[in-house]
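Of the protein chains in this complex, one is absent; all others appear in place.
So, chain A:
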Amino acid sequence: MSIVTVQLGQCGNQIGFEVFDALLRDSQSSHGLCCKRENEAYQASCKERFFSEEENGVPIARAVLVDMEPKVINQTLSKAAQSGRWKYGQHACFCQKQGSGNNWAYGYSVHGPRHEESIMNLIRKEVEKCDSFSGFFIIMSMAGGTGSGIGAFVTQNLQDQYSNSLKMNQIIWPYGTGEVIVQNYNSILTLSHLYRSSDALLVHENDAVHKICAKLMNIKQISFSDINQVLAHQLGSVFQPTYSAESSFHYRRNPLGIDWHVRPPSSGLPSLGKKSLNKDLHFNTSIANLVILRGKDVQSADVEGFKDPALYTSWLEPVNAFNVWKTQRAFSKYEKSAVLVSNSQFLVKPLDMIVGKAWNMFASKAYIHQYTKFGIEEEDFLDSFTSLEQVVASYCNL
C-alpha cells in the first residue's frame, strides 16, 4: 500500500527530504534486532510504501515537489541524488520563479488556480505508478505563503478528485516569536480550510522541536536542518511498518488507517450552563491515542496506563480510543523506541493563542488589504475565525 507525498514550499520540501532519507536509512540498517526474514519483510513493506523501483535498483521517492522558488527544490533534488541511496523522480517537481511573498491569498487564489493542472497532473502520474494506492501525505508549513496557500488549495483539489483516498497533512506550527508578521493570518486561513478537506492534521510545533534539540540533544547552534532531522525521525518512527493488534501476521497494509479525528465533532448548539474555569485538569483529555512501540521486549510492554478512562472523554471507551502498534524490528539506532500520536486538548492553548493574535490584528485591519487584493475578503477571515473558535470550544468541552 503506497503513499504519495506532496512536498510544498520551502519547509515542506526540506522536511520531505529528511523524512525520506530517515525512512530509507532505517529500512536499510542492519541493526534491526530481529531475524532476517522479519527484516526483509520490513524493508519490502517500507520500500513499497514510499519508494518505487527503477531498473538500476536506486529507489525513487514517491513524491511530488512543489515550490514557487527554484532554490530549495534544486537543493533538495541534488542532496537526494548525492546520497546515492535514493533519489527523487526526474519529472516529479514543479517550480516557478516568483515566490509567494508569505501571502496566503497569493498562494491560494493566484498560484493555486494558475498551476492547478500541472500540479495535479504530476500527482496523478505518481498515483498511477502505485500498484496499490492508499493515500496522500502532504507536508507544508502554516506561516508562509506557498506551503500554506497552495497546500490548502491542493488539499481541496485532492478532496474533490480523490474523494475516496485518505489525506493526511503534516503541518509545521510556526515559532511563537516567528519572523513573518502575517504568520497568524496565514495560519488561521490554512487551518480553517484544511479542516474541511483533510482527513487528519499531524502537527509539529517548531517551539517544541526546538526544545528537544536544545534540552535533550544539547545542540548549541540549532539550525533548521537539526529541527528537520528530529522531525523526520519522529515521523519515520510513526510511518515505518508495524503490526497492529488485529492482524499480527503481516504488516499493516495501510499506514494511514489511523482512527484519528483531529477534526473534533462540533456540536451545533452552544454549551448550556456555566463552565467552571477552575477545572483541575491533570491531563489533557484525548479523543484518540496511538502508541507505537519498536524494538526489544515490545511484547511485554505495559501500556495499561494509557487505558485510564481519566485520559479520555466521557462519551468514549478507552478501548475504542486507544491503539497500540508494535514491531520487534528496532527503529534507526534505538534498541527501544516509542511514539505517541495523540488527538487531545494539547493543541488548544497554542491554537487559542494564534487565533487571539490574529483576531487582534484583524480588529485593527492590519495588512488585510494584502489579502483582499487577491480575493480573500473579510468574510473569509470571519469564517475562518468562526470555525476555529468552534474547534477550540469543542476541544475545551471534551
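To be clear about the criterion, a contact is a pair of C-beta atoms (placed from the backbone, for glycine too) under 8 Å apart; a residue touches a chain by one contact, two chains touch by 3 or more; residues count from 1.
FYI, contacts and distances are computed from a predicted model.
One chain of the complex is hidden; its UniProt record names it "Tubulin epsilon and delta complex 1", one of "Golgin subfamily A member 7/ERF4 domain-containing protein", "FYVE-type domain-containing protein", "Histidine-containing phosphotransfer protein" or "Tubulin epsilon and delta complex 1".
From the options A:Ala92, A:Ile171 or A:Ile287, the residue with contact to the chain not on display is A:Ile287. Considering the whole complex, the residue from A:Ser132, A:Thr177 or A:Ser364 that touches the absent chain is A:Ser132.
The chain not displayed touches chain A at residues 1, 36-37, 40-41, 44-45, 47-48, 53, 131-135, 164-166, 195-197, 199, 247, 249-251, 253-254, 257-259, 261, 263-270, 287, 313-316, 386-387, 390, 394.
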